[in-house]
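Sharing a structure below in structure tokens format, with a few things to ask.
Omission of a single protein chain aside, the complex is shown with its protein chains in their original locations.
Then we have chain A:
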Amino acid sequence: MTSTTSPLTAEELSATTLLRFATAGSVDDGKSTLVGRLLHDSKSVLSDQLEAVERASLGRGQETPDLALLTDGLRAEREQGITIDVAYRYFATARRRFILADTPGHVQYTRNMVTGASTAELAVVLVDARNGVVEQTRRHAAVAALLRVPHVVLAVNKMDLVDYAEPVFAAIAEEFTSYAASLGVPEITAIPISALAGDNVVEPSANMDWYGGPTVLEHLETVPVSHDLTGCPARFPVQYVIRPQTAEHPDYRGYAGQIASGLLRVGDPVTVLPSGRTTTISGIDALGRSVHTAWAPQSVTVLLADDLDVSRGDLIAPTGSAPAVTQDVRATVCHLHERPLRIGERVLLKHATRTVKAIVKALPYRIDLSHGLAHDNDPAALEVNDIGAVQLRTAEPLPIDAYADSRLTGAFLLIDPADGTTLTAGMAGEAFAEPPSAAGGAAGDEGWDF
């Protein structure tokens, strides 16, 4: 893979795709070293940034530059030597542009991992080859599974400290893969690395010829960022109604939005929800171009054949595969705020482009991510960083999908109506996907009731 070291032409640069991914792991696992090496070896750390890190490291009496300082941007983080928040980093190779959500690995920061994973198409989970799969690794796998991150990479780090021994890697990979697969993670790639020595991060390792797979960067560059959208039903939340009412466009009435899932075609019969009225798509404007087909995640303006009452908050979906409309939402949530979530609480629920009043009717259980996903039934409240099930009743019907079927139209936020605080992240439906059929039965053996 020499592509990362040669300069890129303007043409190469503009033809790349975008991959959003998240990293999870603690400082001890070498996450900062891995991130630092990806940025450094892809020439994304520039010399003034490196100088600033070197200055700061020297100032704290460290001899080598502490690459964690690249991402720990806030004063409190540097002072306390911790990462408080999700940091977004950007780098590019000839093949791809990357957006990295670098999330701290401390147990108490589940909400940051959830935040980083919510937009990620891939998650890198780090383990220390000497320690193998530990509780925190299981938590990271569970968060990736919960947020339905399509691709998970297990980076078994510090292979240099276990003499690059294949059996060590194989045992960890096997344990992690069967655990993550049992949670429904659809694709897992295990890679033996040494972030410090550079083995299999960007360049293939000369120390592990028993490993025939890709390096971390090769995998990031080639993992599919899109899939065959013809299989997913289209979902188009209306953001804004465009009505110029000018002499040039006296009757133009377009529905602006970003396609959340699937593809839209001119001529498609569609249903507008929650009203249930039907019409067909008569035109699609893709930011200045009139097109016949558009797909997720394009921002477009949709024109409809009939003059219906459509406004912000409505959802346009294909007639025949529109989501059910309901006022009773059962969901898995991650509670994000120090103020606990309790039964009877009145909240605002923001789903796609619609915000409605809702009330918490029940809190059926809390899941302990660190102990075999034990259920704690009927908790008094959900505290910050808790994952659990919630039963909600909404003031208006919502066209909500199961999160498993559509991440963007199955997700919602709960908001405090008094001060606007974001309280809770919600995913409609049950917590974890059914495991792939090959691993079927594992869930049942554990006695899960979903």
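Convention: a residue touches a chain if its C-beta (ideal position, glycine included) is under 8 Å from a C-beta of that chain, and two chains touch if they have at least 3 such contacts; residues count from 1.
Going forward, contacts and distances are computed from a predicted model.
You can't see one chain of this complex, but its UniProt record names it "Sulfate adenylyltransferase subunit 2", from the set "Nitrous oxide reductase family maturation protein NosD", "Amino acid ABC transporter permease", "Sulfate adenylyltransferase subunit 2" or "Na(+)/H(+) antiporter subunit A". Across the entire complex, the residue among A:His40, A:Arg111, A:Arg139 or A:Lys158 in touch with the chain not shown is A:Arg111.
From the options A:Ala24, A:Ala145, A:Ala190 or A:Ala431, the residue with contact to the chain not on display is A:Ala190. Set against the missing chain, the residues A:Val225, A:Ile343 or A:Ala404 yield one that touches it, A:Val225.
Note that of A:Gly61, A:Pro167 or A:Gly420, the residue touching the chain absent from this view is A:Gly420.
Panel shows chain A; residues 7-10, 13-18, 46-49, 52, 56, 70-76, 78, 84-90, 92, 96-97, 99, 111-112, 114-115, 118-119, 173-174, 177, 181, 185-190, 213-214, 218-219, 222-229, 239-240, 242-246, 248-249, 252, 256-258, 263, 285, 287-288, 295-299, 312, 336, 348, 350, 352-353, 407-408, 411-413, 415, 419-422, 425, 436, 438-439 of it touch the chain omitted from the view.
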